[in-house]
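Yeah, one chain of the complex is gone here, protein chain that is, but the others are all in their spots.
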Amino acid sequence: MPEIVVIGAGPAGLSAAAAVRSHGQRVVLLDENPAAGGQIWRGERTAVAQGVETMFGTRALGIASAGMLLCETSESAVVLPFRKLVVATGARERFLPFPGWTLPGVFGAGGLQAMVKSGFPVDGKRVVVAGTGPLLLEVAEYLRSRGARIAIVAEQARWTSLIRFGLALRHAPSKMAQAARLAFSTLPRAGCWVTEVHGTEHVEAATLTDGRRTWREACDYVACGFHLVPNTEIAAVLGCHLEGGVVWTDDLHETSISGIYCAGEPCGIGGVDKSLIEGEIAGHAAAGRLPVARLFAKRARARRFAAALDAVTRLRPELARLAREDTIVCRCEDVPLSRIRECSDWRSAKLLTRCGMGPCQGRVCGSALESLFGWRPESVRPPVQPARAGTLAGLTGSA
Amino acid sequence: MNGRTPDVVVVGAGIVGACCAWAFAREGLSVTVLDRAGIGQGATAAGMGHIVVMDDSEAQFALCRYSQRLWAELRPQMPADVEWQACGTLWVAADEDELEEAARKKTFLEAAGIGCELLDAKSIAAAEPNLRPGLAGGLLQPGDSAIYSPCAARWLLAVSKVDVRLGVAVTRVRSGDVTLADGSEIAAGVIVLATGGAARSFVPHLPIRPRKGHLAITDRYPGWLNHQVVELGYVKSASGESAESVAFNIQPRATGQLLIGSSRQYGVDTPDIDQPILGRMLRRCIEYMPGLAGLSVIRTWTGFRASTPDKLPVIGPHPEARNVWVATGHEGLGITMATGTARLLADSVVGRAPEIAMHPFLPSRFVEVSRHD
Partner (left out) sequence: MTDRVALHIDGKTVKVSCRASVASAIWIAGGFRRSVSGQPRGPLCGMGTCFECRATVDGGKHVRTCVLTCREGMDVRTDA
């Protein structure tokens, strides 16, 4: 019998799958990564609830035909029948273009952390960590624990908004204590950001400013995180309604398409707690059971945290003005800002400059253009990620 | 509206509208181009951009050939983003029957003075090593090429120095003026309707049907493909009337990407990807080029061809409104035929004899002429 399929094995997907299993129903959990855990746990905590069937290394691409999910592994196409779907595809980092951001050695903050977790050496390297949000502190501490020397942790938000964020954590004492500990150990500088990265073949230094003073830090790597962008693409190709850039759901996390649920970051960036709770609610709902009331109160609390996070990570306008006319905005196709400026919207920029036409399909430059020009990305088409022609041809079993 | 009254208003900034602007500007006329969207965002944003001489009928052949010559004249001035590629067309014959068709085509083309080369099984394999073994042969038409049509449209509008107004929808067209969505009017001596599939809203009873097509593009694989390769059966798919058909058609882009087509569907008007059709189309292409199965597709999309019952475009005077001209119905050949279409209209307007016969394209073949202006 077709079953409930959960796309994404991060916190939201793991807890959704566990909730479905708790009612004794069949559930298949799939993720493109080789192990469970999503971006935060990255295979380090892979506790999948007992009885959950898993398909790792499997990417969901779109719908093959009614009730059939089209997926692919590194070897073959997979067509997976489903009765209900839970979309728990998480988030990616937001990137902003600035002079030098294309040099090797500039990473996303979470990106560098992920790289280091998979063998990238930082021992003895000088790293500038910059951007916004609590992720910076965690990344800085993690990198230091792996032998990196942190030149500076530059948080673009002002102290005043950080303090307001700290106060918003008072209902979550554990979070507050963790934030205080991290802040104490990494000593971030508030109201400070990178304006340019220098180097010829790779990063050599970064220029920073606090709005009044400008200085240079010699460094090997720059880790910059401008908060997160929800991965809504798969929900979009499934036809789910999006509102304000996130997937719309009802109180039980059912999307505008009956039988398709969504939980975690695609419904709004909010961190691991929100994802765990939303996943649990969605899992119960997909199994046709009413979640216990306690979960809704917990979700409300997690969402208050999300709102506070959203306020603190709001980007200052200076950040949208860092790119110069010759700064590459679309990294796949090497399109500089000057060419994009000649266009009036996303669609014409795409058609006339190739911006967003490369393999990342605007995943990187899309959020940049939203910050720079307020343009919302083009329509999403299947496959939501590049896929082999054989897979799209429906040739299951092809290599 | 502000400013002088232009001599010509062109409605539509697709490849056909852009070529019309270029052709009228060459006559020394002042031109204003209006489009409800942006430059080249209709069918022009979807098409493969293959400039190909087809010979389904005498008239089709004549217009393709004339247009191809005009494109070749433009070529030396084209900026790099038009991505002109002299890739030719390699028609693939799967079996002896199709090889006979290739031979017929060769005789016809050569009689018309178009160079081409018949390939046997061995030489087609050498020309395109990624074709499956065991094909009968093919026909190489080296004069064909490919362009990137949205940038071609932008370039033609820019070099013609015409007035381009985007985001302006035309709601009514009469002899002597057009009415815009905001109620304002623009007067012009000559009005050209280059609105692609939307022509029906200005020329009622024009038998134009949208014919949906799917395309897929891969990541960059430079050197994988040398020509635009098309199965000879493509002609059957294009000229046939079946509700749904697919044919193997693949093009090397200047970027090293591979553009894969093609499908044809009547009776559908939603732009969504239809996975079963896309699958059928790709399976057809993989039959011819098995190695395609392992290549990475980064994007798929759809577009609508404006098709007519006799598979010829509609070029000529509006059946009712004097000094209003129509240029639509190009089905899968509008990029190829855009230059010739524009010159035929410019010739008609300035009263010069056209270089090729225009009567096969006249709107009057479908719609009774009743002038009441």
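As written, the chain order gives the labels A and B, with residue 1 at the start of each chain.
Criterion: a contact is a pair of C-beta atoms (placed from the backbone, for glycine too) under 8 Å apart; a residue touches a chain by one contact, two chains touch by 3 or more.
Since the structure is predicted, the reported quantities are computational estimates derived from the model, not experimental observations.
Engineer: Among A:A114, A:A190 or A:L315, single out the residue that touches the unshown chain.
Structural biologist: A:A114
Engineer: For a quick check of understanding: of A:V364, A:V380 or A:A393, which residue touches the chain that isn't displayed?
Structural biologist: Checking the options A:V364, A:V380 or A:A393, the one contacting the hidden chain is A:V364.
Engineer: Considering the whole complex rather than only what is displayed, give the residues of chain B touching the chain that is not shown.
Structural biologist: Given the touch definition above, chain B has residues 219-221, 255, 294-296 touching the missing chain.
Engineer: Residues on chain A that touch the omitted chain in the whole complex?
Structural biologist: Considering the whole complex, chain A reaches the absent chain at 32-34, 39, 92-93, 95, 102-108, 110-115, 118-121, 201-202, 328, 331-334, 358-360, 363-364, 386.
Throughout what follows, only the chains that are shown with their structure count from here on.
Engineer: Within their complex, state which residues of chain B touch chain A.
Structural biologist: Within the complex, chain B touches chain A at residues 38-41, 45, 81, 150-151, 154, 166-167, 216, 218-219, 260, 273, 275-276, 278-279, 282-283, 285-286, 292-301.
Engineer: Mind listing the chain A positions that touch chain B in their complex?
Structural biologist: 62-65, 70, 344-345, 347-348, 351-352, 357-359, 361, 381-383, 386-390, 392-395, 398-399
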